[in-house]
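I have a structure I would like to understand better, so I am pasting it below and will then ask my questions one at a time.
Note that this complex is displayed minus one protein chain, with the remaining chains in position.
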Amino acid sequence: MGDQNRRPFDVLNEAKDGRVLVTLKGYGDEEKQVSGELQAFDKHLNIWLEDARVTGEDGQTDYGQLFVRGDNVLFVSPE
Amino acid sequence: MGDQNRRPFDVLNEAKDGRVLVTLKGYGDEEKQVSGELQAFDKHLNIWLEDARVTGEDGQTDYGQLFVRGDNVLFVSPE
Amino acid sequence: MGDQNRRPFDVLNEAKDGRVLVTLKGYGDEEKQVSGELQAFDKHLNIWLEDARVTGEDGQTDYGQLFVRGDNVLFVSPE
Amino acid sequence: MGDQNRRPFDVLNEAKDGRVLVTLKGYGDEEKQVSGELQAFDKHLNIWLEDARVTGEDGQTDYGQLFVRGDNVLFVSPE
Amino acid sequence: MGDQNRRPFDVLNEAKDGRVLVTLKGYGDEEKQVSGELQAFDKHLNIWLEDARVTGEDGQTDYGQLFVRGDNVLFVSPE
Amino acid sequence: MGDQNRRPFDVLNEAKDGRVLVTLKGYGDEEKQVSGELQAFDKHLNIWLEDARVTGEDGQTDYGQLFVRGDNVLFVSPE
Partner (left out) sequence: MGDQNRRPFDVLNEAKDGRVLVTLKGYGDEEKQVSGELQAFDKHLNIWLEDARVTGEDGQTDYGQLFVRGDNVLFVSPE
């Protein structure tokens, strides 16, 4: 049996300073993904990424720093 | 009569470390399902899965670890 | 005149251990219904069903246990 | 001048044990209405109806008892 | 300079017992408007109207009393 | 460097009694704008406008007084 006191945000704590892939909600349009170095996050899943790349149907856009508002997030996965 | 003090989250507690199937809201696009090993969840139904597979109309994607933001969840079922 | 202190959740309390039919919000796609044995619910209308059957346009799916996130619910009716 | 201390929920209190018509939000699909005997409601406008009839584009469905989750409600009108 | 302590709900207080026009959110379908005598409202903008008329693409419907759930409201304007 | 203690609502305080342009969320339909004299606002961005004009695809509508529910607002800009 794993550690029963684990909390979902533990997986993000362990991923800090590494790259993560953030999949965003579709809101009826195409789905976007953002890859970047996880600098910080909070309980609302607001996320600060460095060296970020946003990928969507209309191509890719790079941002040095990106603040993602938490309510837009579908998944986060450590790369 | 069952135990009257049961709470909905009890069913997820009993499923920890086992595989669960998470069905996500459609938001007007196709519905996604995520299967994985339930590591942790919280009162907002934020979920940490290991060895996760996301299945949607455009195929399947595997993730070693996946944090699912709770407000996207429709159902969760122990496999 | 009925008992003036009734509360909406009383009707679900009386339905515990019996089968209920849960109609879900459409979110612009087709409407789903879930039938199952009501094990537990909470103030957000998160619901734990046993021996559950989900019915939608694309057919039926059975689940031994199902946790339904409350914000997806339109109606609940004791069968 | 009417009684300045009236509150919106007073109109529902006065309608208890009588029939009401509940019009639901459309969510981009067709609009549904539910008619029934108002047993109870709470501050979120969760509503317990008896002898309820749901009317939508795809016809009518009758329910002995119906719990309507408040966030789906557009209007309520005493019949 | 006007009174700096005015609050938005003051305009509704002044409109009590008079007729108001309530424009509702479209939710992707056509927009509805409700005209009626403002009896009461609360901080969530739940509104109790008397002698109410709902106008939408599919015509007009009259209600003696109407409780409008606040989260559906776009504008309110004293007539 | 500007005053580090500025808060977003300061810009609306400075605009009181002047005309502002409020751009509303589209909700999947066309976007509306409302121009008017800013009388009051609160922390939810509920707004009281005088001498207001609503502009949308289907033309313009004038209102002597208009209460705009805050959750519909996209931008506000002093004219």
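When the chains are written out, they are named A, B, C, D, E and F in that same order, and each has its own residue count from 1.
We adopt the following convention: a contact is a pair of C-beta atoms (placed from the backbone, for glycine too) under 8 Å apart; a residue touches a chain by one contact, two chains touch by 3 or more.
What you are looking at is a predicted structure, and each value in this text was computed from that prediction instead of being measured.
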Residue-wise, where is chain F in contact with the chain that is not depicted? 1-2, 4, 6-12, 15, 25-28, 31, 45, 70-71, 73-78
Across the whole complex, list the residues on chain A that are touched by the chain not included here. 16-17, 24, 27-29, 34, 39-42, 46-48, 52, 54, 63-69, 71-72
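Throughout what follows, only the chains that are shown with their structure count from here on.
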Touching chain B and chain F alike are none
Chains contacting each of chain A and chain D, listed by label: none
Fit chain C to chain D on CA atoms, both being copies of the same sequence, and give the resulting rotation angle in degrees, nearest 5. 50
Can we say the copies chain A and chain B touch using the same residue numbers, with more than half in common, or are the two sides different? different
Between chain C and chain E, what is the separation of their C-alpha centroids in Å? 32
Averaging over Cα atoms per chain, report the distance between chain E and chain F in Å. 18
Mind pulling the chain A residues that touch 2 or more other chains? 28
Which word fits the touch map of the chains here: line, ring, star, complete or other? line
